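This structure is in structure tokens; I'll ask about it shortly.
And now, chain A:
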Amino acid sequence: MESSKKNFQKAVVGATKLKLKSEYRHAKSALRPSFPYGKPTLPGVIEPPKKQNKLGVDYNTDWARKPAMKFARRVVLESLARPVIHLIASPTILGDEIFQSLKGPFIFTANHASHLDTGLLLTCLPENIRSRCVAAAAADYFFDTPMKAFFAASVLNAVPMERLKVNRRSALMAAELIEEGWNLIIFPEGGRTPDGWGQPFKGGAAYLAIRTGAPIIPVHLHGTRQLLGKGARRLVTGTTKVTFGKPITPFEKEDARKLAERVQDAVACLADEAATTFWEAKKRNASKSTPLLEGHLDKGWRKSFESYNLPSPSRPSRPSWPPK
Partner candidate 1 sequence: MKALQIEKSLLRFGAASLIARTKGSGKGASIGPLRYVDIPMPKEINDNWIEIKPILSGICGSDLSMLDGKSSRELESFVSFPFIPGHEVVGIRADTKKRIVIEPLLGCISRGLSPCGSCLSGHHDRCANLAFGDVDAGLQIGFCKDTSGGWAESFFAHITQIHEIPDSMDDSDALLVEPAACAIHAVLQDLPEPGSTVVILGAGTLGLLTLAAVAEFGKPKHIVVAAKYNHQKQLARELGATHVVDSDKVQAMVRSLTKSRLVGDTLSNGADTTYDCVGSSATIESSIMITKPRGTLVLVGMPTKGKIDLTFLWQRQIQMHGAYTYGTEQVSTGDEVPGAANGDASHSTSETFKLAIDMSHKVGLGRLHSATYSLEHYEDALLHAGQAGSRGAIKIAFAPNKNKKILREETETL
Partner candidate 2 sequence: MSSRPGFVMEVDRSTPPTLFWHGEGWKLEKLPNGSRIIYPKEPMEALRDPDQAIQDALDNPLGESEPLDALLRPGMKLTIAFDDISLPLPPMQKPDIRQRVIEAVLTRAANAGVDDVVLIAALALHRRMSEAELRHALGNRVYDSFAPHGLLKQHDAEDPDGLTYLGTTDKGEEVEISKRACESDLIVYVNINLVAMDGGHKSVATGLASYRSLRHHHNVATMRASKSFMDQHHSELHSANWRMGRYIKQQGIKIFQIETTLNTNTFPSQFRFLQKREWEWDIRDRATFIATSKVMGKTPPKINRSVFQSILSPHAMSSVQAGEVEAVHERTTEHVYAQQLVPVSGQSDILTLGLPYISPYNVNSVLNPILVACLGLGYFFNLYRGKPLVRQGGVLILSHPTTWEFNPVHHPSYIDFFDQVLSETTDPEIIQSKYEESFARDPWYIHLYRTGNAYHGVHPFYMWYWCAHALEHLGKVIIVGGDPKAVSRLGFSPATTLMDALEMAKDVVGPNPSLTHFHVPPLAIADVS
């Protein structure tokens, strides 16, 4: 008796829910153009399909590498992005002569301080390389909404990459791209620096290098934090320095962690070079006294505070127009 009453109540509640659901869907549709001109409403009894998560790591960026898109991006990059970035960041490029003798594809690993980094690095690469570059971008940041994903894929030619762990799918995709001859830009820190100091390099780039055999080119980007750091509200112009290091290829049976350390080391050396001179940096490197990217302090305000003592190539300045 009791149970049948309960069942009845349950049924009533269920029916009411269905009814409400259908009413809600109906009301929602009242403002839209009617089917078939507008989207069909869902019958109350039909469970809405689980949205297939096509964003994030699973976002398919193949379309962005079709010839038409490549061409369009090239036009944008060459005629718009490069001049603008040169205007904002006035980069000084060091070590780019390595590209004259080497053949890609490469994995570019750089420190990461600003959204300008990818663009800056791209514009500083030789033409034949920058036109065949994909950028590994944080799946959770750049590919979380369709608009952002579209922008990242089309303009930056970004591919989604898991920040924290090596995701099988994204790694596989990146590896495939490299094997197809695409150069990959990757920021092993997994995100922009919050305080100016570096963060430990993750193993993704190293793993890809081991898997594909492509050489890693360590890159140091200097000064972008001052132009548009993490959390910055506005963009300022200034000067930057882009330093390319010598290609690093994995040793026999070297594991990804070790390789990642070597890469981090190389970038630290480049940072040193950017701050001082090539020779001084080399010497400090030889004596294993290159300043660590992460700095010496663990965390807290003092670390951030101290980052201001890092050598800076220039002070932010007002943009001058026309450019000199």
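Assorted remarks:
The rule we apply is simple: a residue touches a chain if its C-beta (ideal position, glycine included) is under 8 Å from a C-beta of that chain, and two chains touch if they have at least 3 such contacts; residues count from 1.
The candidate set was assembled so that all candidates are chains of the complex that A comes from, given by their letters.
From a predicted model like this one, the values you see are computed outputs, not experimental measurements.
Chain contacts in this complex place chain A in touch with candidate 2, from the set 1 or 2. By the touch criterion given at the top, residues 18-19, 21-26, 29, 35-37, 39-46 of chain A touch candidate 2 in their complex.
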